[in-house]
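Questions regarding the structure given below will be posed in turn.
With one protein chain held back, the other chains of the complex are shown just where they sit.
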Amino acid sequence: MSLELNAITKSFGALIANDGINLAVNDGEIHAILGENGAGKSTLMNIVYGLLQPDSGEIKVDGKVVTINEPSDALAVGIGMVHQHFMLIPVFTVLENIVLGHENTSKVGKLKLHEARERLMKIANEFGFEIDPDAYVENLPVGVQQRVEILKALVYEAKVLILDEPTAVLTPQETDELIEVMKRLRAQGTSIIFISHKLREVKAVADRITVIRRGKVVATAQPSASQEELAALMVGRPVNLMPDKNPPKVGAPILVVKDLEILDPSGRALVSDVDFEVCAGEVLAIAGVQGNGQSELAEAMVNLQSHVRGSITVGGVEIVGKSVHESLHEGIAFVPESRELNGLIGSFSIAENLILDTHREAPYTKGFALSPKAVAIRGEEQAKEFDIRYQSIQDPVSSLSGGNKQKVVVARELSRPVKLVVASQPTRGLDVGSIEFVHERILAERDAGRAVLLFSTELDEVVALADRIAVMYAGKILAIVDATVSREELGLLMAGVKK
Amino acid sequence: MVFSNTQKRQLRLIAVVLLLLVVELWEFGFAKASSNKTTFGFLLGKEWVIIHEWVIQSTTGSKIFSGIGILAAVLGIFLVRSNKSPLPGTAIAGFSLLMSFLCWAANGKFIPMTGLLQGSLMLAVPLIFGSMSGLLCERSGVINIAIEGQLLAGAFASGVIASLTHKTTWGLLVAPLAGALISLLLATFAIKFSVDQVILGFVLNVLVIGLTDFLYKKLLIPYSSTWNTGPSFARLEIPILGKLPIVGPIFFNQTIIVYLMYAIVALISFSLFKTKWGLRTRAIGEHPEAADSVGIDVNKLRFRNVILAGLVSGLGGAYFTVGSVGSFSKEMTAGAGFIALAALIFGKWTPMGAVTAGLLFGFADNLSGTLSIIGVSIPSEFMLMVPYIATIIAVSGLVGRVRAPAADGVPYSRGSH
Partner (left out) sequence: MKKVWERIAGSALLPFLSFLLAFFISGFFIAFSDANVLKTVGHPGKFITTALSTVGNAYLALFQGSIFDPNLTAGHGFMRGFYPLSETIVTATPLILTGLAVALAFQSGLFNIGAQGQFIFGAIGASYVGFHFTFSPVLHVALALIAGVVCAALYGGLVGLLKARTGAHEVIVTIMLNYIAGFFILWILKTTTFLRPRRIDPIAPDVKPSAQLPHLAGADFRLHAGILIALVAAYFVWWILNRTTIGFQFRAVGANASAARTAGISVSRVTISTMALCGALAGLGGAVHVLGSQYALTADIGGSFGFDAITVALLGRAKPFGTVLAALLFGALRTGGRTMQSNTTTPLDIVLVIQALIVLFIASPTLVRFIFKVKNLKTNAAMTAKGWNG
């Protein structure tokens, strides 16, 4: 089935997310849409899938104009979508998730599940997916959940399958398997729209590549194009994929983690047997697929986790058992995984966000009293130092762009006396310019003799910044290797394979 | 031996019951021994007789029941240790705890057991209707604190209409509509205008209380002969079933509203887990984006379910007027809507759990009444606090962690996530 988009335009207020986008996906083709974060890829796909309505433009399926106002319209013409955040109900079984929206019932209205079960198993077998239809989705690993999502589309005979950033949650090996699945689907005549910002994967699987920048199609490229060419098209200027890095001047150990164990409230171990050191002047990156305990480990560094056993020392001082406030003030800068959820208070002003951690100290506070004036003055100083672009320091921080928001977090955390920087997914969702800023800043901290603990699921980022790499799998550190290690070996470690 | 958290909680609960039983055995069996006899009555009307009444020496009764209870609790512990559900053990232990207490508390007195249970069911009826209404809303992701208002609106409408038409049937038909009207406001403001649902429910309660109080004073009191002398349904004994000893008079000699309640509870329990509607309803309460992505109109289904909920609690409101006394009185629901909410939460947002909780709360309420009538010296206020304290214990996770549907109370609009 072929899909054609003509002059799709969609704006949100002043922001034009899609500006006259034309796109043609041929029958049985894997068509990659490449663009950096915020370029408008997801908006476009949500329009195709009926979750958003375009301001203007038309969608053609097999040459005929179709109206897609609802996801059900998209499903009806054979468009299926695997969302970046899975659209699965955790407390339902696999089968219930598959059936939802397409239920068969008996005359009295009772659900009939056996036909759907047969169909599911048949298609799962065709693709060699092992799946237990009665397992609850919340108990399945992420990779399996993704297969359930793909099966959901296939069971209802999707002829065009949209995969929105499908590899973000996968190991390199799982990514390879997904690529195989995509090729098998193509062989059976399914067209695939593959959305990604990862050049390597796009090159590996796509038949054609459409590059989107700031809501516009800027080029259609062949997979034979080099990574540098594609990156330049995506960003609009030549990009240095590997930042310049000085040789490390490694000092004494700053962070020492011993026998660390983190439990969830029900007593299950999320992280166990973790031992490592980070020295002054080096970057230790913790790599691994999302959901292997990195988030919990990062939070444990400042005692944001409540059930922790073992020892974490920073500059010789034990951190475990202290409050978050005390941990931060032992000299830890903490850049949390989600700046929107954990990093910033959206309705607070930029100035207030810049003193969230230090509001108890002079000059902001005297006794009980807080001085809004002192807060504003200090805010403007910090904003200048970290190149935060704003209109008024009293504006709510939610009015800033993603990159500037992250700068607020970074500015706040690096404005305390710091021995150790803990940065969790510091560039997630940022545009390339902001990514470069954050990377430079992290390397500057390293060169200034601080210990840096970087958590990242982006292999490219890990390789670019780290001096040593620790790979986490199933809550354990599988190995700590030198940054010169091959990608293949890293990939195997991320999948839990240890030589 | 390693216990899971659920098992730990079960053991903790059994330990508390066990402790209470031991205290009872000591206090009622030995320390405060009394030579009086306690009489339990089991006959209420014209049902078949197996046992008329049962007389036992107070101290002996307490000893026997505490003893049985302690054995049952120990059984419960063994069941947990062998990875089975301790329910049979805890149920018997709980029952014995109560009986041991009654043997002591009512020494020298007569306790009409069947009457006590029948009364408990009657007090539980509005709670169950209300909790079913809450269930329909909250399983679809809309918090319903306006149950009280829906019940009151149903009671008012049915009382007035039955009085004006002199027909109970009209009262019964109008009550659900009144509840649905409140639901219409709830649904419109919650779903269309994304108003905070807790605030909204609260305000709707005030609105209904204000309106009914206002109309009560303005119309029902001055013109009570036309506006507020409604007839009420007579009890309807179901043949054979109604004659069963003990069970008969409790469950099968009730008004039509109670029979409708059985039907509604059965229908909801079945539909929620076995039908297309139920699957979709649970989906929109847990993960509306996912439901939307497979073509389910989330807000439409939510709207429909909230209206349905209003019909159910409105009908429950009719129980206060045409279902029992006939005439309406000011704020006659007296917080039943909030206890219904408590029952829903205590029952972990499941139909059977909510019904069980509703029955328990009804029993606690009626027991306090019965005990104060027969002149037992426990302040009835403390008995009346039981449902509320139980609910606080439930939400505090001391008995078991309760979890609301994931999207409960969160308005859905595309692109907001």
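As written, the chains take the letters A and B, and residue 1 is the first residue of each chain.
FYI, a contact is a pair of C-beta atoms (placed from the backbone, for glycine too) under 8 Å apart; a residue touches a chain by one contact, two chains touch by 3 or more.
Treat the numbers as computed from the prediction; the structure is a model and nothing was measured.
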Out of B:Arg12, B:Lys32, B:Lys218 or B:Lys300, the sole contact with the unshown chain comes from B:Lys218
Missing-chain contact among B:Met332, B:Ile345 or B:Leu367 belongs to B:Ile345
For the chain left out of this view, which of B:Leu204, B:Leu315 or B:Leu371 touches it? B:Leu204
Looking at B:Asn36, B:Ser85 or B:Ser396, which residue reaches the missing chain? B:Ser396
Touch rule applied to chain B and the missing chain gives residues 138, 141, 143, 145, 189-190, 192-200, 202-204, 206-207, 209-211, 213-219, 222-223, 335, 338, 341-342, 345, 379, 381-382, 384-385, 388-389, 391-392, 395-398, 403-404, 406-411
Hey, which chain A residues sit against the chain that's not shown? 302, 304, 323-329, 334, 336, 341-348, 352, 356-357, 359-360, 365, 368-370, 372, 412
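Convention: only the chains that are shown with their structure count from here on.
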Approximate Å spacing (C-alpha centroids) for the pair chain A, chain B: 46
Using the touch definition up top, name the residues of chain A that touch chain B in the complex. 46, 49, 51-52, 70-72, 75, 81, 83, 85-92, 96-97, 99-103, 105, 109-111, 152, 265-267
Chain A contact footprint on chain B (complex, rising order): 4-5, 271, 274-280, 282-283, 286-287, 289-297, 406, 414-415, 417
